[in-house]
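Written below as structure tokens is the structure these notes are about.
Every protein chain except one is present and positioned as in the full complex.
Entry: chain A
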Amino acid sequence: MTTLIVIDQAPYGSWAGREALDMAFSLAAFDQPAAMLFTGAGVNWLRKGQQPASVGQKSAEKNLSAAPLFGIEVLVADKRACQHYGLDEAEMLSGVELSDNIQDLLSSHNQVVFAG
């Protein structure tokens, strides 16, 4: 069974994205195939050089960079959302795949999960 965890909200405004990330890491920890899709405002999780200490939060950048090491199969960014938010590949964490067609990605997983 393969699970796609979707993050569609910007980082730091709510805890939903962070809790979605925990779900992905948890699946990987139990050796269950997991992938992550960042779409809508959620693509902003993938920006390099986030400095959330000034708003009293921890950066998710390290966690996301370590995702492949922990067994998360792939991090995918919705290309159209990246364009919408002015996020080009040079500003993005390395190892993220861009997708033109997230419909195919959604249908290729048994389960699609939003954290909230």
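Heads up, the rule we're going with is that a contact is a pair of C-beta atoms (placed from the backbone, for glycine too) under 8 Å apart; a residue touches a chain by one contact, two chains touch by 3 or more; residues count from 1.
Quick note on the criterion: contacts and distances are computed from a predicted model.
*Asks:* For the chain omitted from this view, which of "Sulfurtransferase TusD", "Nucleoside ABC transporter membrane protein", "3-oxoacyl-[acyl-carrier-protein] reductase FabG" or "ATP-binding cassette domain-containing protein" is its UniProt protein name?
*Replies:* Looking only at the record, the undisplayed chain corresponds to "Sulfurtransferase TusD".
*Asks:* Could you tell me which of A:7, A:27 or A:93 touches the chain that is not displayed?
*Replies:* Checking the options A:7, A:27 or A:93, the one contacting the hidden chain is A:27.
*Asks:* May I ask you to list the residues on chain A that touch the chain which is not drawn?
*Replies:* Here the touching residues of chain A are 1, 3, 14-16, 19, 22-23, 26-27, 30, 32, 111, 113-116.
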